[in-house]
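Left out: one protein chain. Kept in place: all the others.
Letters A, B and C mark the chains as written, and numbering starts fresh at 1 in each.
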Amino acid sequence: MMETLIVEKRKAKLKNPILVTGLPGIGLVGQVVCKYLITKMGGKKLADVYSPHFPHQVLMTKKGAIRPIKNMIFTIKAGKRDIILLVGDVQAITSEGQYEVAGKLLDYAYSLGARDVVSIGGYSTGKLSDKRKVFGVVTHKHLVTDLKKVGVVFGEAKGAIVGAAGLLPALAKIKGMKGICIMGETHGSYVDAVSARNVINVLEKLLGFTVDLSDLEKQAKEGEKIIKKIEEEVQKQTIAPYQSEKKDVSYIR
Amino acid sequence: MMETLIVEKRKAKLKNPILVTGLPGIGLVGQVVCKYLITKMGGKKLADVYSPHFPHQVLMTKKGAIRPIKNMIFTIKAGKRDIILLVGDVQAITSEGQYEVAGKLLDYAYSLGARDVVSIGGYSTGKLSDKRKVFGVVTHKHLVTDLKKVGVVFGEAKGAIVGAAGLLPALAKIKGMKGICIMGETHGSYVDAVSARNVINVLEKLLGFTVDLSDLEKQAKEGEKIIKKIEEEVQKQTIAPYQSEKKDVSYIR
Amino acid sequence: MMETLIVEKRKAKLKNPILVTGLPGIGLVGQVVCKYLITKMGGKKLADVYSPHFPHQVLMTKKGAIRPIKNMIFTIKAGKRDIILLVGDVQAITSEGQYEVAGKLLDYAYSLGARDVVSIGGYSTGKLSDKRKVFGVVTHKHLVTDLKKVGVVFGEAKGAIVGAAGLLPALAKIKGMKGICIMGETHGSYVDAVSARNVINVLEKLLGFTVDLSDLEKQAKEGEKIIKKIEEEVQKQTIAPYQSEKKDVSYIR
Partner (left out) sequence: MMETLIVEKRKAKLKNPILVTGLPGIGLVGQVVCKYLITKMGGKKLADVYSPHFPHQVLMTKKGAIRPIKNMIFTIKAGKRDIILLVGDVQAITSEGQYEVAGKLLDYAYSLGARDVVSIGGYSTGKLSDKRKVFGVVTHKHLVTDLKKVGVVFGEAKGAIVGAAGLLPALAKIKGMKGICIMGETHGSYVDAVSARNVINVLEKLLGFTVDLSDLEKQAKEGEKIIKKIEEEVQKQTIAPYQSEKKDVSYIR
């Protein structure tokens, strides 16, 4: 096995499909989004993706099963269009591997009829904003207008995107497809269900579907409590030395 | 030489063969098991395996021979089924290499008629249990029942398996084969003949053969003495500082 | 995508073309030279170059566009000959990648009719010379005479050239082309527009074109002021400890 292998479980006939990807990345925003959609919208497994560019490890389950590390492709019916969803355990570990896997995945999505790619990622700010924005970058100018209409913020995200969330839409253009990268604003150190919820809100409007968000909202609320506690602890430990110094000084006076 | 090369020494006609693998790994459990079976059950060399993914070294023997680092495939007759045994000097050194070598080995075993793969590894616990278990993970549920019958413990081993002992059975499933990974419980820092003996006991029942274990038992007894001595020394050196502190304290009292 | 991909934007019919390359390197001399020529001489984009050997990153622009890291090929009309210009974000990140990308680029230039390659690089001296020379190395002896006539200095640059500026002309010879590497003398720690200007002076004479250098001269003057200030600061900080020591000593006396 020297190349990425896509093992199809069934034949799919898809209606104007769009590829939406959520591999593990910053804040696990993409992963949370895509796994939630698969669970709540009846995602059906279409294919397993194995690659020599993934770590040479296999996973053991509690029940005694063993399986290679992999990515998985699901399909869901979302109204006007079918969605091809990409999720997985890992991203490729080398730069060459990232390009090879991304190329194979795009070719496969293209062969299924997809001409649009939306990758979901997190945009790390290192802080815990109350109102977290959803940022976007696109391969074709006219997409900016469409995305602004559904609440995506342009012009604030800048720099480089490392990994599959950037490569997939960017390489899509070379293959004659259109690409969008949607990034949920997030702290970066925590799994961020709030950011994931915001991204799904955008996707609902963009792709014209609705999904029951109550479970994600619950998860987001619980997550926020824990994250805020941890952040307060972190703040205390960072500020403490300065405060105690001040006290010492005041004693002397 | 850019790909793994399997050099066949003879043509083999095998009876319902099963691939059993024991490359160097944790506690050398797999290696000890497979080399012992080859020696005691008249293993016949079938093929040498060379790979650009092995280290770029060659080995010198006392008699002045030189040979590349390699893996080797033997066959043994074990009653109802023939066993294809994989042993070797090393595993591939990169992740891509591990996938490439595993893929080539599985294709070769498949071409010989093998549809079942049993990899032997060690499961490191960091301690020296008196009664060491044999753990299992499988690619197909129904195998759990078969393995429990012959003493394999399920549900205790968890996490990831790194390297060939995991990849071979896990990738086997993709190629239409069934895969089992049998892991002998072991400390992890020592060559463990006791654990190897336990694994052979399982294999005997699973595959319906018997092998004279007296030499391995002897080796296990001697090994255990040495390992226990080393462990005692390690314990002393770890505990010593605390004991001497206590003494000091008692002096003061 | 497992190999470097050259995506042609248009068909070009070129007059005795010569490949001139300026990828990011020492002092960014090559990059400044080639980008300046593209801007001032009406460079027309011919092709984009993508490669799995580039970092697995994509770039975001202020306007919300996303694109893969890439190299670009432009053409400019320069009098008697057409120039094919190579510029880009990066060089390949591994040694194997450097060879693969260089090979693909040379084959492409050859297919366009180019039989001559001039790579532009910087030659780092670690100091800020007032009169910076332009050094050369060539694949064919007779080129030395041509280059000396236009002010290129031979026999002073020595050792190895790392990266594309060396590989492109050196590998060119293997493919039946002639190669020149022109290196602007430079400090090495700063973007050097003075050195770039000197190199363009050489190219003008060598290839028989003229270009308005006023903007580059301006950039060079401003750059020099800043670089000299920084260098003075660096000098002060390096010399300061010794001077203060001397003062202390004189106090004691």
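As a convention for this text, a contact is a pair of C-beta atoms (placed from the backbone, for glycine too) under 8 Å apart; a residue touches a chain by one contact, two chains touch by 3 or more.
No experiment lies behind these values; they were computed from the predicted model shown.
> Among the chains included here, which ones are touched by the excluded chain in the whole complex?
Spelled out, the missing chain touches these shown chains: B, C.
> Just to verify: which one of C:Gln57, C:Asn71 or C:Thr139 makes contact with the chain not shown?
Final answer for the missing-chain contact: C:Thr139.
> Out of C:Ser95, C:Ser129 or C:Gln235, which is the one that touches the chain we can't see?
Spelled out, the listed residue whose C-beta touches the missing chain is C:Ser95.
> Which residues does chain C use to touch the chain missing from this display?
3, 92, 95-96, 98-100, 102-103, 136-139, 141, 144, 154-155, 157-163, 166-167, 169-171, 173-174, 179, 181
> Name every residue on chain B in touch with the hidden partner chain.
The missing chain touches chain B at positions 1-2, 5, 7, 48, 50-68, 93-94, 97.
The rule is short, and it goes like this: only the chains that are shown with their structure count from here on.
> Once the contact rule is applied, which chains count as partners of both chain A and chain B?
Expected: no chain.
> Just to be sure I understand: the centre of a chain is the mean of its C-alpha atoms, right? Then which chain's centre is nearest the mean of all of them?
Closest to the centre of all protein C-alpha atoms: chain A.
> Calculate how many whole Å lie between the centre of chain B and the centre of chain C, each centre taken as the average of the chain's C-alpha atoms.
Here chain B and chain C have centroids separated by 54 Å.
> For chain A, give me the residues that contact two or more of the other chains.
Not one residue of chain A touches more than one other chain, so the list is empty.
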